[in-house]
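All protein chains of the complex are present and in place, except for one that has been dropped.
Order of writing sets the chain letters: A, B and C. Residues in each chain are counted from 1.
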Amino acid sequence: MTMAEGAAPPVVAEVRPAVGSDRPTRAGSGWGRRVLTAVAVLAYLWLFLPILNIVVFTFNDPAGKYNLSWERFTLENWAEPFKDAQLTEAFWRSLVVAAVAVAVALAMGSLIAIALSRYRFTGNKVTEVFLVLPLTTPEIVLGASLYQLFLGRGVVLGQVTVIIAHIMFLVSFVAMTVKARVRGFDWTVEDAAMDLGARPLRVFWKVTFPLILPGILAAALLSFALSLDDYIVTDFTRGEFTTFPIQVNNAFRVSFPPQVNVLATLILVVTLILFTIGPLSQRRRGAAAG
Amino acid sequence: MAAATTDDTGLRRGRFAPYGLLSPGIIWLLVFFLVPVVMLVRASLSTKPSRFAEPVFSWDFSNYGSALSEYSDEFIRSFLYAGTATVLAILIGYPLAYWIATCGGRWKNFLIGLVVVPFFTSYLIRTIAWTSILQDDGVVTGLYRLLPWVGSDGRILATPMAVIGGLTYNFISFMILPIYVSLEKIDFRLTEAAADLGCTPWRAFRKVVLPLSLPGIFAGSLLVFIPAAGDYLNARYLGSPQTSMIGTVVQNKFLVQFDYPQAAALSLVLMVIITVLVLIYSKFLGTEGLAV
Amino acid sequence: MVDGEVARSVGNGNESETTILLDAVTKRFGDYVAVEHADFSIARSEFFSMLGPSGCGKTTTLRMIAGFETPTSGRILLEGRDVSNTPPYKRDVNTVFQNYALFPHMSIFDNVAFGLRTAKVPAAEVRTRVMEMLEVVRLPDMADRRPNQLSGGQQQRIALARALVNHPAALLLDEPLGALDLKLRQVMQLELKRIQRDVGITFVFVTHDQEEALTMSDRIAVMTQGRVDQIGTPTEIYHTPSTPFVAGFIGTANLLPVTVVSQSGDDVTVETRLGGQCTVSAAGTTYAAGSEVTLMVRPERLVPAGAPLHGAGSGASIRATVTSMVFQGPVVRCQVRTSAGADLVAHLGPEDDPGSFPVGSEMEMTWSHDGAYLVPEPIAPDEAGVTSMEDDQTAA
Partner (left out) sequence: MTNRVSRRNFLVSTAALGGLAAGSTALAACGGSEESGSSTTAAGGGGAAANTLTFDNWTLYIDKPNDDLFGEGGTLAEFQKATGIKVDYTEGINDNNELFAKIQPLLSKGEPIGSTIIAPTFWMAGRLLQLGWLDQLPLAEVPNAANLITSLQKPPSDPTGEYSLPWQSGMAGIAYNQSVTGREIRTVEDLWDPAFRGKIGMLTEMRDTIGLIAMSLGIDLENPDAQDYQPAFAKLEEEVANGQIRQFTGNDYVDDLEQGNYAACVGWSGDVAQLAVSNPDIKFVVPESGGTLWFDTMVIPKGASAEQIEAAGKFMNFVYDPVNAARITESVQYISPVQGVQEELRKMGGEAAALADNQLLFPDASTLASLQTWGTLSEEKEQQMDEEFARISGA
């Protein structure tokens, strides 16, 4: 009925323990459990092997233009993380694109999620199916069709078209993610706030928004990653504009400097910090309440 | 932001509000998703008089014929690789998600977060890192060559194995998350109840937990299969000319050969096949699980 | 406060005592009539209940008073002002929602303070008033907790505190006890009644539980299918229901279709389908001979012939076959079937010697003159017999 017991949030950063999550759970007999743990550990190793490789190679001093064979240890790459001007510029451009696209997509997507989960209206079902389509369309089709659109209209490809494209594939994603979080949400709290004298705007900022905020934050984090990492759609819509992944791909034809790894590691570190802060602040809130 | 009613009898104040809330996002999707796809359909039915000329719309269905006949290998390979990667992702992702859900205790959130962290480094850099790890003179390939059926000149890079491995690796988080979410919802006292009724743990898993987590597996399968089937970067970096996928062809036809009609036809065939799969899926399981 | 249109000429009763007035209010959703011509007033400091089965329009009526719905026609007056089209946040009424609708992201204190802060009450005053109110609902130590850390009953009281702290002209309660279990519900009924006495605010209470309504209310409006069937005190509604529905909905009633034979003064002679005749009080109504009406006998008034009558004056009797006899503690629930096929229920006490009527035996059932009541509306022959049998069983 209430948010706490609402739909299990399918978003990692914000996965809440289900009610009574510290109930004892069984993973079968001791043997099965041991095998399972072994598989899990191996899976984690596999997941982190390339990451380890990337981080280790930030300390490599490559002989040629490709930082892919281990030569000798150095700290120089970290002294000059922004040494490669092209790469650095592309890196910042990627951040800008992601920031703008995520902001717009969050606004649009959250509104869609609110509309779908709190109203019944004609076209409800059609809208839901329509929303899923961009998610189930291969990226290459999204990119190719936008390429055709822009080309046909004589639109010059560049930063703007890349942002437009990113917003397009993020809107559905945000809407679905926030909607999953809002499923089971008890909208009468809005009535309650209004009943207590709050005008619609105050109802939104004091009640609705704080309640859907965790869902929005989770969607924001993941869509930021999606935008930052996108290659295929960006490649079709970018024109002369290069983002970080594009620059890495293009530069790979002639060089793969250690700064690529350094910047990738920087993103990783920032992400890790966000991941640690998120649960911590949540735990604190829980502790204060308990 | 008019007051919504949750009354079963009707939604007076909500009559226009939902459309107002929907319109910015939906209009965006109409203009930048639906219209382009329609234009793509148009392009797929066009002919190009010469290489650098504008395509002319002509109800030319031959693009589809040649797309299917000339590139059937790439289509089959794409779906084969994507399918294998999906199965592998289930085989690796399910035990991991299950372990986190059952043994994670209060570290659950951290452990599931850890699954996603690798995916915050660039996809491309991760894939290039794999080329470094799997290089012919490297440790991993060295170990691989010790396997009895692998010769001393065996390699991992530039083989279907590497491409499928890359696809599995790059999309596995889309498998683990939905499975984890569906497992999280399960009350594991049910397995105790099953054990109480004389089930072995394995049987309890098969009869109780697995069926309840099926929606997660299905959602994850789609979320891995779709991007994997359209991918071309794994094939480019980890594959060989014999492992090229349909995405490679589409990309090349659009951006290198300027053969828009055929490229459009190829994209649409890919999209139609996948849409059919999605429709079959949503008919059975709804679309809710697709939100990750 | 803004639109001070005063409409004292409308309505009935003492104007200064009226908090809420519904003036011919109708609410339609498309073709569906949710509330049809509701026309009543609620007095100051009154505990007023709207009672009826789900879908009868009671919640819609409440939502119109709160401002979440607008009447299709008619007016709603609050303290004499027409508020029919005033949004909820401008109305001086507060609601306790069925599922409490506490703000899950705020502490208990912040929940209760919400209305005061919205009204820009100074912080110091907010603090004293919230704490006072938490005292009233007897949860002063919970201020720092969050709603999901409270039990259902505690959440219920917080929802009450959150609404009452604003000193509204009326408090609207939408099935506030529905989510609680039976024990807690009974405790909360008394608690609610106590609080209402303490604060002296008008309570408008919506429920589908007749016992709850009877226990707590000063007056009850019984609603069905969008219409208000009867408004009255619990006693009036129980003893003199104006329709067969009210008779059946409030408590258990044995209903028999009868035809008026004659009326002399307050005594009406009616004839049952089986040909028997009896005399019933007209309760101030005049009946035309030959009109079809309904005879109501409450189970506690129905006794075996020969046993002491419950009530004054002799009434009539009816032959029937015992179909079940269930011991329920204070009473024995005896079900019989008349030769016309109507099932009747009698609550027999020890003095009635229930042991002497085995199942299957024939017996004569009888009631006193004032043990029966005439409902001016007819019922269909197949509706004859006891109503709300489930209620009868669970209530016992």
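To be clear about the criterion, a residue touches a chain if its C-beta (ideal position, glycine included) is under 8 Å from a C-beta of that chain, and two chains touch if they have at least 3 such contacts.
Note that the structure is a prediction, hence the values are computed from the model and not measured.
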Which of the visible chains would the unseen chain be in contact with across the whole complex? A, B
Give the residue, chosen from A:91, A:119 or A:252, that touches the chain omitted from the document. A:252
May I ask you to list the residues on chain A that touch the chain which is not drawn? 63-66, 68-69, 83-86, 151, 154, 156-157, 239-240, 242, 250-256
Since one chain has been left out of the picture, which residues of chain B touch it in the full complex? 50-52, 70, 132, 135-138, 153, 155, 157-158, 235, 239-244, 248-249, 251-253, 255-259
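In the analysis below, only the chains that are shown with their structure count from here on.
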The pair of chains with the most residue-pair contacts is A-B
Central chain (distance from its CA mean to the mean of all protein CA atoms): A
Could you give the separation in Å between the centres of chain B and chain C, each centre being the mean of its C-alpha atoms? 58
Which positions in chain C are in touch with at least two other chains? 68, 87-88
When you check chain B against every other chain, which residues touch at least two of them? 3, 5
Taking the touch rule as given, give the residues of chain C at its contact with chain A in the complex, in rising order. 66-68, 87-90, 93-95, 97-99, 101-105, 107, 114-115, 118-119, 144-149, 162-163, 166
State the interface residues of chain A toward chain C in the complex, per the touch definition above. 1-4, 186, 188-189, 191-200, 202, 206-207, 210-211, 288-290
Where on chain B does chain A make contact in their complex? 1-6, 11, 14-15, 17-19, 21-22, 24-26, 28-29, 32-37, 39-40, 43, 92-93, 95-96, 98-103, 105-106, 108-110, 112-126, 128-133, 135, 169, 172, 177-178, 180-181, 184-185, 188-189, 191-192, 195, 201-202, 204-205, 222-223, 226-227, 229-233, 247, 250-251, 254-255, 260, 263-264, 267-268, 270-271, 274-275, 278, 282, 287-292
